Structures are given as structure tokens and as C-alpha cells.
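Missing here is one protein chain; the remaining ones are kept as they sit in the complex.
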Amino acid sequence: MVQTVDGDGEEGAEAGMDPRNGTDNDTGRIEAFSDGVFAIAITLLVIEIGVPHVDDASLGATLFGELVEQWPSYLGYVISFLQIGVIWANHHNRFRFITRSDHILLFLNTLFLMCVAFIPFPTAVLSEYLEGTTAERTTAGVLYAGTLMLTAIFFTLLWLYVAGNRRLLDQSVDPAMVRSMTRRFILGTFFYVLAFLLAFVSLTISLILLVGLALIFILPEPSERTPTRRSQRSRVSRTR
Amino acid sequence: MVQTVDGDGEEGAEAGMDPRNGTDNDTGRIEAFSDGVFAIAITLLVIEIGVPHVDDASLGATLFGELVEQWPSYLGYVISFLQIGVIWANHHNRFRFITRSDHILLFLNTLFLMCVAFIPFPTAVLSEYLEGTTAERTTAGVLYAGTLMLTAIFFTLLWLYVAGNRRLLDQSVDPAMVRSMTRRFILGTFFYVLAFLLAFVSLTISLILLVGLALIFILPEPSERTPTRRSQRSRVSRTR
Amino acid sequence: MVQTVDGDGEEGAEAGMDPRNGTDNDTGRIEAFSDGVFAIAITLLVIEIGVPHVDDASLGATLFGELVEQWPSYLGYVISFLQIGVIWANHHNRFRFITRSDHILLFLNTLFLMCVAFIPFPTAVLSEYLEGTTAERTTAGVLYAGTLMLTAIFFTLLWLYVAGNRRLLDQSVDPAMVRSMTRRFILGTFFYVLAFLLAFVSLTISLILLVGLALIFILPEPSERTPTRRSQRSRVSRTR
Partner (left out) sequence: MVQTVDGDGEEGAEAGMDPRNGTDNDTGRIEAFSDGVFAIAITLLVIEIGVPHVDDASLGATLFGELVEQWPSYLGYVISFLQIGVIWANHHNRFRFITRSDHILLFLNTLFLMCVAFIPFPTAVLSEYLEGTTAERTTAGVLYAGTLMLTAIFFTLLWLYVAGNRRLLDQSVDPAMVRSMTRRFILGTFFYVLAFLLAFVSLTISLILLVGLALIFILPEPSERTPTRRSQRSRVSRTR
């Protein structure tokens, strides 16, 4: 059904697209499935935070003290929640321009989601070893930043496939905007690679960079600061 | 698709809103994602209830007795289920008036969901220490009421951002109704702060207040008791 | 959006329903949220099945043997999956006739979902103690059948509220059909109460009854066997 209405877009009708032939318009279902994976991965993060057990209360241990000592778990929760939240928002924003799908897109999206759904694991490892030895901190940080880097890489590959030759994009999208988005993808991936490399040197700096990357998202996209330029095309994009 | 129909609202067309510029109409997707997080957080609550092990059956222990002894887990389950259920219903009711979104809304909503998805953890701590020492009960209660207070605060911030200057609201909403909703938000937050402060004094009273806040929701909103007044505007709001 | 189209039904327009006044048309969102809870509860069932550990391989223990010994877990999984699946299908079928919602419906639905989301817990207890002592089997069975009974009771209360005075029903529904559905609800609840009572006597018979109740669902409803009678109203119901 969702596909149906998507499929009523002008350009789809013009091209005589057939829902049954590899390049149909059912991105709505892909988005819904992806949203489910995002929502579950982000909510599963809390499971990794264990209830502390106050064993030796006689030795002065208190529930409050035990809860405070678990601060790495809360930090990991907050950072990963932000990361997944921002990745979701970006995925969501980009799929607004993707109006058709094929098997390759489905496959790349599955690999991308495989990374997203994996994030709770490196988060748990990070929380467990944030106060470990230097070697343990480095290992946990490299695993964590590496997972996010891999997520960014697969997301970029997905975009490059979709945007190459405007393969699966809404035909009405401004080519300059597509190029601008592609640049942003490559720039973003560069910073995730940087965070990965920094994790070998300093876990703290790597995490600060990763949090910064997430917070940058609050700022509107450069291309979004000049809405008037494209306002005449708003009708088309809205009926997408 | 969901965005499309939202985007067909009159005021959106008039303002020439562009889905690509920061203030678009895709609140449907935000709601769907939020609903996913709500549904998962509320259903994960049951995971924290462990299957009791009847170890010393020879000493008179029975499965029935062990199950009964776990009553704090059931209480925690019921209270948190009600809380999340009511927060969901409120989120849902408020988003009906929000017809546009931007990066700040996405960010505030993410912080809000971060609190909601966290609730299973303080619930588990509460269930574990409801029969603990006075200090443990206080700590668990403060953590629990504090998490709900933080959830309410982020929800109120989200609303204040959205409603300030009617920034992202449906333009056809009655300003008096917006003011009434804002008052309700602030009043609700006040009571959650009160429940938080009471948790330092008495866990029981704090929990009773929290359950009461949830049950109040069954009552219709004051503004909902006079439907006739606004019935002439019903067409507009329905086509939103 | 979903609400919008629901709200475009003729009877809604005639009655001048206002989405903001307690009895609006947003049952789509309630269904979506409920579906999320159903999907998560049904999928969480698998978490309760633990990976067996072959500790004393020297004593002839094999992975195959350990897996076979876990048969109560598989049985619990299958029975509860069927139960939740059938409850979902019924919930889904009934909500097709509910075109408006209010706070009481939201609240009753939350209590109903509270029971549904709880099912993984009695399932785990049942699996753990299916081969326990007679007392343990009885306790586990009573807890299990009792949870399902409570689910049925809240579902029936929800229906009675919705159908009483045709309060929130699609106005075009045949009154005779509503009465027939109400009878089915009461009959179904009676059988769940019976399964609960039987659990005190024989866990096996109680479980057989519960599985039977689920399997009966495969049969079409009596009212569905004479589609021709209502075919002239099909247009109205389809545009709901």
C-alpha cells in the first residue's frame, strides 16, 4: 500500500516502472524495516546495564556507591544512543530522496543494518573496560570506533550506489544537491576513520570526536539554510 | 508517503515548505520511530523479572512462595508499564499538533527517548531493592523518580521548543489551547519534580504520587470536555 | 496521517468529530503501538530458551541429549507463540470495527497489553517447572493459564466498553454482528477461566485446552461463512 502511493509519483508513472521488476518504488517498506531495527538496537542498549549487587554492605558498600561506580555503563548508553539516533535521522533523511529500490540496495542496506544492530555489543565491551588497563581501553575503543566506522562506510557505499548515475534517486532532485550530499558522506566517513585511528592513540579523544560528530547533526545542513532557492520545487518533492 | 499527506496541509502549501529544508513535514516518521522505542521499552520490562529457582525445597521453599516473594518485580512491572503507556499516549496526543520537524526537534526527541528507553534499568533497581535497607530504598526510589522527572523535563523542553512562536505547530491550532497545553506540561513536570523530592523522604509516597499521575490520565483533558465549542473547526484538524 | 484518512469516514464527518476531543479517530496509531508490543513479546519468547552447557561430557552427556532435555522450553515457546499470535489476530480483527478512541479505551488497551507483554515470564516459569514436582507443575500452570485468563478478561472488558451503546464502533456495523462478537468474547473468556481452573487439577489438560482454543482460530468465524448477506455494505466498511 505504502508502495502504491509512492508509486503514484509522476516520474514513476512516466518511466512505466513495474513494481515487480527490481527497480520498484517500495522504499517505504525498507524504511519501515530499518526503523524497526534502529528502534530495537537503540532500546536494547539499556539491557547491557546490569543491576548492581551490594554484596559487602558491611564493608561500607552502598547501592548509591555501586550505581555511581557503573558510570561507564551510563556513558556508553548515552554515547551509543546519540550515535544510533543520529544515524537513524541521517538514514531517514537520505531515504527521502530514494524513490526506487533493487536487490543491491536491499543487500547494502542489510549490511548497513548489520553494523547498526551490532553496536550494543561494542558498547557493552567499552562500558566494561573503560576503566581497564591501557591495552584493554585501547582494544575496547578500537572495537567501538571501528564498528561506527564500518557503519559509516556501508552507509556511504549505499549512497554511492544509489546516487551513481542517479540510479535510484528521485529524478527531480537537484544534481548539485546530490553532489553536496555525496561530499558530506565522504567527509563524514573520513571523520569516522579518523576516530578509529585516534582510538589507537587515545580512547578519550576518539570518544570526544565521536560525540562531536553526533552533536554536529543538530546544526542544519548547509544546503538547508537556503530554502528559498528550491521552494519552487517543493510541490514535486512533497508529492514524492 | 506518510510525509506526503502531512505535507498536503493547507498551511504547508501556502508557506511553500520544502521537505528538504530543516522544517519539513515528516513528523509521521518521527512518531513511528518513537512508537517503536516506546513499544520495545515497555515490553523489555518483563525481561527484568527473573524465573525463581527453588533451591532448598527441603527447607519448605515452594515455587509458589518464591513467586510471591518476587512481588516487588511485579509491582515495578505494573508501575513502569503504566508510566511508559501514559507517556506514549501523551507523546502521541501532542505530536498530532506538530506538523513540521527540524533538527532541533529530532535532537530533543532523541534525548527524550533516551530517558524513556532507560526506564527498564531504574525499574529493575527499584524491584531489586524495594525490600532493602532504608538507604537502598531511598537510592532506588530517587533513581526511579529521577528518571521519570528527567523524562518529563525533556518532554516539556520539546514542547516549549515546538510551541514557542508556534514554531512547528499546526497553524490552525487555537492559541488558547496551546497555552492550556503548555500549562499542563509545566504542571505535570512540577508533580514529577515533587515525586522526585518525595523519594528522598518516603519511597512509598513517591510511588503513590507517580501511580496517581498515571491514573489521572484516564480522565479526559479539561479542554476535551467541551467538544462542541470547537466542532466547527473539526474539518481543518481532521485534514491535518 | 493515518488518523486523517480514518477520520474521513462518512459517519465521522457527519458527527463532526474533533480529533482533539477524547473521541477521535486515531485507532490506527493504537493498533500500530499494540502491534509493536505484540511483535516484541512474541519474539522475546526465544530469549528464555538458554543455550545448554555440556559440562560432564565424560559421563556420556552430549549436546544432542542436552538439547532434547530442554523440550519443555520448546513446548512453552510453541504454545505461547500460538497464543500471542492468535491474540494479535483477534485484536487486529476487532480493531477494524473500532473507529474512534478515547482515554478509557487507551487505558484498557494498556492494561490488556500489560498482560500480553507479561506472557514471556509465565512461559519461562512453565518451561522451567514442567518437569518439576506436582506442586511446582500446578503453580506454574496456574500462573500460565491465569495470565492468559487475565489477558482474555481485559480484552473482553475493552470490547464491552467499546461496543456498549456502540460507543466507539464503526456506526455502519450490523448490530446483530456486534452482539455475535460480544457472545464470542464472553464464550472465549469462559474457556480461559475453565483452563485456569483446570490448571489446579491437571496441567496437561489445561494446556491441551489452551492449545485447542488457539487452533480453533483457524476455523473461520461463523459470521464469516455468509459473506453474501453483508456484501452490499462492503463499500462502507472498506472505506472505513
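Lettered A, B and C in written order, each chain numbered from 1.
By definition in this document, contacts are C-beta pairs under 8 Å (C-beta built on N, C-alpha and C of every residue); 3 or more make two chains touch, one makes a residue touch a chain.
In this text the structure is predicted, and so the values were computed from the model without any measurement.
The residue touching the chain not shown here, chosen from A:Pro52, A:Gly85 or A:Pro120, is A:Pro120.
Contact with the omitted chain, checked across A:Leu106, A:Ile186 or A:Val201, is made by A:Leu106. As for the chain not pictured, it touches chain A at residues 1-5, 7-8, 12-13, 16-23, 25-26, 29, 32-33, 36-37, 39-41, 44, 47-48, 102-104, 106-107, 110, 113-114, 117-118, 120-121, 124-125, 128-129, 132-133, 135-136, 139-140, 143. With the whole complex as reference, residues 2, 5-6, 28, 31-32, 35-36, 38-40, 42-47, 49, 51-52, 54, 57, 62-64, 67, 77-78, 81-82, 85-86, 88-89, 92, 96, 177, 217-221, 223-225, 227, 230-231, 233-235, 237-240 of chain C touch the missing chain.
One rule holds for everything that comes next: only the chains that are shown with their structure count from here on.
Overlaying chain A on chain B by C-alpha atoms takes a rotation of 90 degrees, rounded in steps of 5. Per-chain Cα centroids separate chain A from chain B by 24 Å.
Annotation for chain B: residues 2, 32, 36, 39-40, 44, 47 touch two or more other chains.
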